[in-house]
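Okay, handing you the structure first.
Here the complex is missing a single protein chain, while all its other protein chains stay put.
So, chain A:
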Amino acid sequence: MMRKENMIIKHTRIIALDTIEMVLENEYISQNAVPGQFLHLLLTGHMLRRPISIAQVNKQENTVTILFKVVGEGTRTLASNSIGSTINALGPSGNGFPLEPNAHSTALIIGGGIGIPPLYYLANELTKKKINIVSVLGFQSKDYVFYENKFKQLGRSIIVTNDGSYGEKGFVTNVLDQIGAFDCFYSCGPLPMLKAITTQLKDIPGYISLEERMGCGVGACFACVIPAVPSGGYKKICHDGPVFHTKEVQLS
């Protein structure tokens, strides 16, 4: 269950261009978070909280790691917080990725840019369950690449950059036929990428994590909705997601 908690910044580090890794200490959130959940962070001077995924958890040290890209005023404020200061969070928010496949099956992880963070926590948990993972990670260019070695420690990893400045050139969808057989996939990234993937892999069970501008972040305001299929109606991304089965929602 989500709570309103204060988190203490233990550590921050620049891991790529405009991209920051921040370690936050809070017992309740670290002990209860599962992969795919997010924090809804209150930032000084901002009316609306900012959703940021949980990228790793250390239950011994009661810490949660987030990775974020500075793209606007809110993330700039977040980045300016110093070690030892406190950030208010609602969390752990939303529903995580089902850790569905059986041991020894293979899961494909496909991440695009700043959609990669929740997949790192997921990849760790899948590995603990003896599931083989293969990761395909897409970035704009070499300067934005992060966590390559961390993913490599968990299994085969392919890096793709749009401009070809590092790894394979193109989009993550260009390399999917190099992977071989896999039983299911998990993905998070920009909407065009998710659309391409769910079309290309439509016969394979998959889970995607979605982004939308949020209001309350708890399911009350109906800001972040997505059409549901086949039931009709809608799902609330903050409350029913952000993770959905690919067959549950209609990507527009």
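Simple rule for what comes next: contacts are C-beta pairs under 8 Å (C-beta built on N, C-alpha and C of every residue); 3 or more make two chains touch, one makes a residue touch a chain; residues count from 1.
Methods note: contacts and distances are computed from a predicted model.
Enquirer: What does the UniProt entry say the missing chain is called, choosing from "Sarcosine oxidase subunit delta", "Sugar ABC transporter ATP-binding protein", "Fe-S cluster assembly protein SufD" or "Dihydroorotate dehydrogenase"?
Expert: The chain we cannot see is recorded in UniProt as "Dihydroorotate dehydrogenase".
Enquirer: I need the residue numbers on chain A that touch the omitted chain, in ascending order.
Expert: Contacting residues on chain A, toward the hidden partner: 1-2, 4, 42, 46-49, 74, 90, 212-227, 233-234, 239, 252.
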